[in-house]
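All protein chains but one are shown at their positions in the complex.
We call the chains A and B, going by the order they appear; numbering starts again at 1 in every chain.
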Amino acid sequence: MLSVVVEHIFLLVLVTLISVLQNAFFATKVEREGKEHHANTSAFERVSCTNRNCMDSYPTFLAVMWCAGLCLNQAPAAFAGLVYLGARQKYFVGYMGQTSQSTPGFLFGKRVLSFLFLMCIVGIFNLLLVRCFGNDFKDTVETIATAASALLLIP
Amino acid sequence: MLSVVVEHIFLLVLVTLISVLQNAFFATKVEREGKEHHANTSAFERVSCTNRNCMDSYPTFLAVMWCAGLCLNQAPAAFAGLVYLGARQKYFVGYMGQTSQSTPGFLFGKRVLSFLFLMCIVGIFNLLLVRCFGNDFKDTVETIATAASALLLIP
Partner (left out) sequence: MLSVVVEHIFLLVLVTLISVLQNAFFATKVEREGKEHHANTSAFERVSCTNRNCMDSYPTFLAVMWCAGLCLNQAPAAFAGLVYLGARQKYFVGYMGQTSQSTPGFLFGKRVLSFLFLMCIVGIFNLLLVRCFGNDFKDTVETIATAASALLLIP
C-alpha cells in the first residue's frame, strides 16, 4: 500500500538525503573552523554566519520541494532541488574563501525556489480544474514542467 | 493514485505556500534593512533577531500543522495555520516599528500551536479507538475540530 506512495516520492527522498549530507558537511566545516582558529575569530564568524543563512532557508526549501513534488511530479521537483543544492554549495564555498564577497544571501537560489513555487500553484490549480471541469491537463503540465526545469541550468 | 492523496492535503499546501511567501517577505525586509542602515545597526539587529525568532519556530509549526492535517482533517488545520501566519505577521511588523516592544517571542502563537497539537493527539487517539473497538468517531471529532477552530479568532 505505502510502497505505491513511495514510488512517487523516492526521487524527493534522494534529494533530501543529499541535502542532509550537505548539512553535515557544512556543520563539520563550522566545527573544524571553531576548533582550529581560536585566535582568528573573524573566519569562524563568517563560516558560522554562512551556515546560519543556509540553515535558515532550509525548511522553506524542503517544504516547497516536497509540495511541488507531491502536487505535480517528482522528477522536475527533484531536479530543481539538485540545482538549488548546487547553488548552496557554491554560495558556501565562495563565502568561506574570501572576506570581500559578502553577499547577504538570505535569498540565494531565488530562481529555483520561484520555479518550485510556481509548480505548486500550477499543481493545485490543475487539481481544481479537474474537479470542476473533469479535464485533466496534468500530463501536458508535467511535460511542460520537466522541459522548463532544464531552463534552470542557464546561469 | 497520488491525486487522491493530494485532494486531502491541497489546503495544507496552500497555507505552506503562503508561509513561504511570508518568509521571503521577512528575508527581503532584513536584507533591505542591512543594506540601507549601515550606521543604524540597532534597527538591523532588531529586525534580524525577529526574523530569527520567526524562523526558529517555523519547522515546529510546519510539522504540527501537517501532522494535524494528516491525522484528522485538513480544513481546521489549514485555518489554524492561517491564524498563526497572521499572528506572526503582526509580531514581525510590531517588532519592526518600536524598540520598546521587546516581547521575547519564542512562543508567540502558543494558542494556535496548542490547538494543532491537540488535533494531532485526538486524531491518533481516534485511530487507536477505531482499531480496538471499531467505532469511528472521526466525523464527530472533525465537526468539533472545525467548530473549535473558529474559537481561535477570539483575541
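Here is the rule we use: a contact is a pair of C-beta atoms (placed from the backbone, for glycine too) under 8 Å apart; a residue touches a chain by one contact, two chains touch by 3 or more.
Every value quoted in this text rests on a predicted model; they were computed, and no experiment measured them.
The chain that is not drawn here is touched, among residues B:L70, B:A87 or B:A148, by B:L70. Touch with the chain that is not drawn comes from one residue among A:V13, A:C49, A:V83 or A:A148, which is A:V13. The chain omitted from view is touched by exactly one of B:T28, B:S42 or B:T60, namely B:T60.
Against the chain not shown here, chain B presents residues 4-5, 8, 56-57, 59-60, 63-64, 67, 70-71, 104, 106-107, 113, 117, 120-121, 123-124, 127, 130, 138. Taking the whole complex into account, chain A touches the unshown chain at residues 1-3, 5-7, 9-10, 13-14, 16-17, 19-20, 23-24, 27-28, 30-31, 34-35, 51-52, 55, 58-59, 62.
By definition in this document, only the chains that are shown with their structure count from here on.
A rotation of 120° superposes the C-alpha trace of chain A on that of chain B, rounded to the nearest 5.
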